[in-house]
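Encoded as structure tokens, here's the structure I'll be asking about.
For this depiction, one protein chain was excluded, whereas all remaining protein chains were kept in their positions.
Chain IDs A, B and C follow the sequence of writing; residue 1 opens each chain.
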Amino acid sequence: MDITPFKSIAGNYKTIFFDAFGVLKNHRGLIPGIENTFRFLEENGIDYFIITNDASRGPRELAQDYQERGLKSITKNKIVSSGMLAREYLQYKVKSGTVAYLGTARSAHYIETLGLQTISIADLNLENAEDISALVFLDDEGFDWANDINKTINLLRAVNIPTIVCNTDKSYPVSRSEVAIAIGGLANMVEDIVGKRFIRFGKPDAQMFIFAYEHSIAEGGIADKDKILMVGDTLSTDIIGGNKFGLDTVLVLTGNTLAKHAEMRINSRGIIPTYVCESAVIE
Amino acid sequence: MDITPFKSIAGNYKTIFFDAFGVLKNHRGLIPGIENTFRFLEENGIDYFIITNDASRGPRELAQDYQERGLKSITKNKIVSSGMLAREYLQYKVKSGTVAYLGTARSAHYIETLGLQTISIADLNLENAEDISALVFLDDEGFDWANDINKTINLLRAVNIPTIVCNTDKSYPVSRSEVAIAIGGLANMVEDIVGKRFIRFGKPDAQMFIFAYEHSIAEGGIADKDKILMVGDTLSTDIIGGNKFGLDTVLVLTGNTLAKHAEMRINSRGIIPTYVCESAVIE
Amino acid sequence: MDITPFKSIAGNYKTIFFDAFGVLKNHRGLIPGIENTFRFLEENGIDYFIITNDASRGPRELAQDYQERGLKSITKNKIVSSGMLAREYLQYKVKSGTVAYLGTARSAHYIETLGLQTISIADLNLENAEDISALVFLDDEGFDWANDINKTINLLRAVNIPTIVCNTDKSYPVSRSEVAIAIGGLANMVEDIVGKRFIRFGKPDAQMFIFAYEHSIAEGGIADKDKILMVGDTLSTDIIGGNKFGLDTVLVLTGNTLAKHAEMRINSRGIIPTYVCESAVIE
Partner (left out) sequence: MDITPFKSIAGNYKTIFFDAFGVLKNHRGLIPGIENTFRFLEENGIDYFIITNDASRGPRELAQDYQERGLKSITKNKIVSSGMLAREYLQYKVKSGTVAYLGTARSAHYIETLGLQTISIADLNLENAEDISALVFLDDEGFDWANDINKTINLLRAVNIPTIVCNTDKSYPVSRSEVAIAIGGLANMVEDIVGKRFIRFGKPDAQMFIFAYEHSIAEGGIADKDKILMVGDTLSTDIIGGNKFGLDTVLVLTGNTLAKHAEMRINSRGIIPTYVCESAVIE
């Protein structure tokens, strides 16, 4: 397996899509040196976007987090999140009623900006569920798992409503060695138990890449897919999703895929990045 | 679909295996009239056993519950539970160390009677996990879901130990219209996230029926499978399991399978009971 | 469940996407009267596209088939097929080597127009497989199943190449009561056995709808999703895919979903069309 320096690759593209967690940051904060990468991109006129399976906050708050850590150039319009796709879905398909959600009040706020009424499953009375017009899985925090996941199952048995999952990840890292179940993992369990079919937003789904692609073009970015690069740490979301959309792809070894496992996983899963790099850092 | 009176069937067998929930009892207590069935069985010299995917208590406590409700003839040795199989597994395969569990102290008590040391995941410190020799999913109560399921996942990432699931059900009824997630449903989610393979005990697994069959023979029951009947309310556990073991099977309509859905489900799933009866009650 | 006449719905949209099989045609040919629908659309200035999981031929041949049956207005640029997406993928991601395929020579022809070299698995010698740069599942005909599916499995064990499935359907109708396994069904079996992850094109995948949407806009169609309607006969592809992309959807009862099953399936799967119509025929 050849390891290529990211610097030797980045200059060949006009637009770069970055995954967030495992590429730009980890549980401790920004990946050390990643600020140089953004300086290099700006100096070389390379556009970039951050594509993230994160629906815990809106794009403004997600951008603010990077800015507070020193990446001043990452503004709201550089962010493409699965939550944005879910919000767009609700805008087109759910025009009335109340949207029930599993997550924090902060995660629901971004939906409320549509003018839709929302209610946390924690506050829902199942006897008054007729007005509920959709259910959204937003975040793994903000509710009591035992009580409110059971309540969710009974809501879905009582009313037939569209159910949206805003994060396809099953788990996420919380420290060097530990993970936590993501809302996508909880949604899989609920879907299996109720036997219904949920609508999912997030990588590797093509809709995520197209959203970013159109977003990029709308901001003056290049339309030629040969000139767009996807950089991620996870074969089953970032790399297969980028490949399927027709982009060149870089697997970095700073997140989910450790250097010692990369070659074995690429071969056993048949998901083949165009390049493998130590990291997305440009010294 | 022909509905046959249970009375016209029961007399043709020497031993009858009953599922518990949905057949003998429901969320309100015993199915009204079921005591007549047991009187009929005793008057006609028909042996019987209760085969249940319940590991929340030992067989003594499970029997006691029937006795308190008036079914005095249901003693400890009439009960065959998935918990008994799990206990047998631990007896043969886990001879030292501490067994971690998800469930109530009551559910763990039955394992402790083996002489094995146990610890609730709730009380476990992941930094001192080297002594843990197995993990058992016992009951959906007795722990904090968010905290302790995440802790379970990190335990399984840190140590390579056999993991036992004592109840294959994904959910169970808690009222006329509501269900709750069973420990088997939680175990499925954890197994999917950690990517390991768990050991499951419970119907429809053949081991459950063989355990009952041997139990029955040891108590003087008949060995001829043509003379043993399995009665259950669930096609995917009771009926397919009984069929596969070579028994005649009765689907009753007092539990998971409603009268209006029975024919459609039998045809769409291809799981075919020998008979369909309104209930297991003999007037 | 309300049944709405299609005529009362169609006039409210500017663009209509139609599924092909079960909506416009069935095993006997065109659905009787469907030519009136296209006359209505043209008279009312409503644009339309046919979105089909069919990679057995290129769009030119697919259009020709409608024309020969009398639908003269259905030209090549009205067709959006999963084969077109697969071809686009190969164009961006596979620039050299030989593409191996399962299918007829006719199905491969459309790929060859890219300038790529192709070889049927039937003609492939596994000893000379180093030059194979991708594998494509195109059609269920044109090869010997036993011999060539086994050869496909051994090819994927020997070389690590991207594998593309051009049709997500598992089966397709061949007469009033019989079906045949589609190439998507065979691909699922191979993927499960080799343990690799394939790239799939076809409804319900969002990429299919976006391809049609962009195609439509490029031809002067409307961009407002509220004015685009998706019409299909299958909940799990046409309807959930259209819903997820933000379109209004019509389930017709002339194909996979029979009138007697529609309500039960909508409720049990939780996939909810905006409307249900007897057919897409406008008298």
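List of remarks:
Heads up, the rule we're going with is that a residue touches a chain if its C-beta (ideal position, glycine included) is under 8 Å from a C-beta of that chain, and two chains touch if they have at least 3 such contacts.
Note that this is a predicted model, so its numbers are computed, not measured.
Across the entire complex, contacts from the unshown chain go to B, C.
Checked against the hidden chain, the listed residues B:Lys7, B:Arg106 or B:Lys196 yield one contact partner: B:Lys196.
When the omitted chain is restored, the residue from C:Thr15, C:Ser81, C:Asn188 or C:Asn243 that touches it is C:Asn188. Interface note: of B:Ile31, B:Ile193 or B:Ile240, the residue touching the hidden chain in the full complex is B:Ile240. Chain C meets the missing chain through residues 126, 140, 144-146, 149-150, 153-154, 157-158, 170-171, 177-181, 185-186, 188-189, 192-193. Remark: the residues of chain B touching the chain excluded from display are 88-89, 91-93, 156, 160-163, 194-199, 205-207, 210, 225-226, 236, 240, 243-247, 266-272.
One rule holds in what follows: only the chains that are shown with their structure count from here on.
Chains joined by the most contact pairs: A-C. Greatest centre-to-centre distance from chain C is found for B, with centres as Cα means. Rounded to a multiple of 5, the C-alpha superposition of chain A onto chain B involves a rotation of 180 degrees. Rounded to a whole number, the gap between the C-alpha centres of chain A and chain C is 28 angstrom. The centroid of the Cα atoms in chain A and the matching centroid in chain B are 40 Å apart. Listed for chain B are no residues, as none touches two or more other chains.
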